[in-house]
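The following block contains the structure, expressed as C-alpha cells.
The complex is shown incomplete by one protein chain, all other protein chains being positioned as in the whole.
Right, subunit A next:
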Amino acid sequence: MTARLIRRLAASIFVVWLVASGTFFLVALTPGDLASKMGDPRISPAARQRLREHFGLDRPIWQRYSSWLAHAVSGDLGDSFLFRRPVREVLAQALPNTALLACWGLFLELALGLALGLVQAYKPHSFWDRLLSGLSLAAYAMPAFLVAAVLLWLLAYTFPVFPPSHMAEPQALGLSFWGRLAETARHLALPALTVGLTGCGAVARYLRGSLLDEKRQAYMLAALARGCSKRRALLLHALPNALLPMITVLGLSLPFLVSGSLVVEVIFSWPGMGQVFYAAVTARDVPLIQAGTVLVTAAVVAGNWLADVAYSWADPRMRG
C-alpha cells in the first residue's frame, strides 16, 4: 500500500514537472516577451532592452530554465514581472477569492443539477422531463457571458437586488466581521449563480442518464416488488449508485477551484486567478505563469487522486 502511494506520488511529481517544464519552453519559444508588450512610444528601445536585462530575459533559455527549476524546487516562486511583488503574494491574494467563487458556484451547480436530474428521472419522457431536458440542454449550451448579461439585467440593473460587480464596496472595509460577510455574500450571488447555471445542465444530463440506467437494474425491481415506493426507491437505492460517476465530475472540477473562470471574473470584476493568469500570459510574466501552471497541474493530479480515493470509499467493489 505504502509502495503504491509512493509510486503514485512520484508519478504525480513527474507529471507536474513535465507540464511545468513544457509550459516554460512553450512560453519561452512563443514570440514576444514582457518588453515587447510595451508598445508605448515613450518607451525607447534602450528601455526595452533594460527591462529584458533586469528580468534576465536576455539570458539563454537553458540558463533561465535551470535558474527557474532551482528556485522552484527550493520553494521560491520568484517575483511577478507584472505585479512587481512576490508571486506567492499575488497567488495568496487571488486564490482564496477564486476558491470562494468556485466552491459556491460548484455547490449551486450540483444542487441545481441534482434537483433537475432527479425530477427528470422520476418520470422519464413526461412533459416535465422534456421541458427540463430542454432547459438543462439550453443551460449546458449557454455561454457564461450570456447568462451573466441576463442575470445582471434582471437582478442588478432592473431590480437592483444584488450588486453588479466586485467582492465588496470600498466602504465595506469599515464594517464588522458579520457586516463584511453579508457584503461578500451579496456580491457573490450573481457570479456564483452564473457559474451554477452554466454548469448545472451538464450535471443534470449526467445524473438523469445514470439514474435511468440504475432504474433498469434488477435491485430496483426487487425494491419495488418489496413494496418500496417509487420515490423512496429512486432516492435511497438508485441515487447513491447513480452518484458514483459524479465523483469523477467533482474530481475533475477541482482544478476549477484554483484556476478560476476568466469570463465570469472579468464580467463581475472578481479579483481571482482567471484574471491573474490572463494578465500573466499576455505580459509573458514567466514566474507567474509557471507558478500558476504548477498549481493547476497539481490540482488536476490531486483531483484525480481524490476521485480515486472517494471511489474506493463510496464503492465497496473498488476496495479489493
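One rule holds for everything that comes next: a residue touches a chain if its C-beta (ideal position, glycine included) is under 8 Å from a C-beta of that chain, and two chains touch if they have at least 3 such contacts; residues count from 1.
Simple rule for what comes next: contacts and distances are computed from a predicted model.
Remark: of the listed names "NADH-quinone oxidoreductase subunit J", "Solute-binding protein family 5 domain-containing protein", "Alkaline phosphatase synthesis transcriptional regulatory protein PhoP" or "Cell division protein FtsX", the one matching the undisplayed chain in UniProt is "Solute-binding protein family 5 domain-containing protein".
Although one chain is not drawn, the whole complex shows that of A:F107, A:W128 or A:W153 it is A:W153 that touches it.
For the options A:R50, A:H71 or A:R186, the residue in contact with the chain missing from this view is A:R50. Considering A:L95, A:L193, A:A233 or A:I267, the position touching the chain not shown turns out to be A:I267 (whole complex).
Annotation for subunit A: contacts to the undisplayed chain at residues 30-33, 36-51, 54-55, 79, 82-86, 89, 93-94, 143, 145-146, 148-150, 152-153, 157, 160, 164-168, 170, 173, 263, 266-269, 271, 275, 279, 282-284.
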